[in-house]
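Omission of a single protein chain aside, the complex is shown with its protein chains in their original locations.
For subunit A:
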Amino acid sequence: MTVQPPVNSLRSLPDDSGHFGQFGGRYVAETLMPLILDLEKEYRKAQDDPAFWAEFDDLMKDFVGRPSPLYYAPRITEHFREAAPAGKGPKIYFKREELNHTGAHKINNCIGQILLALRMGKTKIIAETGAGQHGVATATVAARFGLECKIFMGATDVERQKPNVFRMKLLGAEVVPVKSGAMTLKDAMNDALRHWVANVHDTFYIIGTAAGPHPYPELVRDFQSVIGKETREQIMEKEGRLPDMLVAAVGGGSNAIGLFHPFLDDPEVAMTGIEAAGHGIESGEHAASLTGGGPGILHGNKTYLLQDEDGQITEAHSISAGLDYPGIGPEHSWLHESGRVRYVPITDDQALEAFTLCCSLEGIIPALESAHALAALPQLTAEMDEDKILVVNVSGRGDKDIFTVAEALGVEL
């Protein structure tokens, strides 16, 4: 059931027209507009339908394997405590989203959206994917509910994420390699939208991140908020108080908004979102739209984008295919401008270092996306007292990335 947040709440957006301040909105072709309005209507009904959430919760528990653990990471904590100035180095917890079915947080959103698709009577599912995690999660729920599924994936990503491509095919999905543009996530989204426009009558588009036209940023956030709600309960149980700092990687930003949103009205909880800085902001080869971009309109929403002065979209770069996108969810743009969340860029090299550190110290192979969040720890832990609590969202597991990492480290497999 929906509980209205208090007036002045940071959790009350988007407004009725789907805006987060100047961001968000519904910038789509007229063909899609009636469908977007239908989706919003259906979502409003679902929000107030206990049966919808009962089915969602049930699938989360028995199909996804939730709740995911909140794990105290003792050796990482010690490692940074030793490196930090005396008295610094907080207690570090991992929110273990990588233990979900399909290996990442993406499945939370897919379960919610496929239940909406079924309510709307749609029989075909499409999705875009970058790293392949969202594609795998979508193919999974499509198989679970017996719906036909097409995944649009940049041809470059098809090449660098072969294991996930095969997984999607095993799950019965058709993988469509997209050969326009730089052949990555942005181009996959363009082609998914083109397919959708021509098939609105029977097709539901499961967007993979908290972006796109309203109501997608809102409903994706709501489905992913299970991460933050669980974290809240778990930390109260373990520590008897709220955490002091939340850290999550931000591509489109669904794992981050899912963790952050339930805490936005708790001023004592600071939040850091990590953008992919690729080869460094100054190199121009990065995916940090907040740090290195500006407001613009793409893929159905107004948000921060990487673009030139004419508004042409520029190519993003990140070693992590899941962060390789020139935009960001509109709520993050708003949280950035309002100052509630601090966004920090992390380079490919920093992420790789954190990746190997997490493997060797905690026995957890994180996704390269999550490694970006972990790479903020050296700086954050040096500034926080040792009685503080920090939670990192380990949003996905890194099995899919071992080939990329091996190549980056110069290891031949």
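The rule is simple: a residue touches a chain if its C-beta (ideal position, glycine included) is under 8 Å from a C-beta of that chain, and two chains touch if they have at least 3 such contacts; residues count from 1.
We take it that contacts and distances are computed from a predicted model.
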Problem - Record-based protein name (UniProt) of the chain missing from this complex, from "Tryptophan synthase alpha chain", "Electron transfer flavoprotein-ubiquinone oxidoreductase", "3-methyl-2-oxobutanoate dehydrogenase (2-methylpropanoyl-transferring)" or "Sugar ABC transporter permease" - result: "Tryptophan synthase alpha chain"
Fill in the blank from the handout: Of A:Leu10, A:Leu35, A:Leu99 or A:Val405, the residue touching the omitted chain is A:Leu35
Problem - Residue among A:Glu268, A:Glu282 or A:Glu309 touching the omitted chain - result: A:Glu309
Handout entry: Of A:Pro243, A:Gly296 or A:Pro366, the one touching the omitted chain in the full complex
Key = A:Gly296
Handout entry: Missing-chain contacts mapped onto subunit A
Key = 17, 25-35, 180-181, 186, 190, 193-194, 197-201, 296-300, 302, 305, 307, 309-313
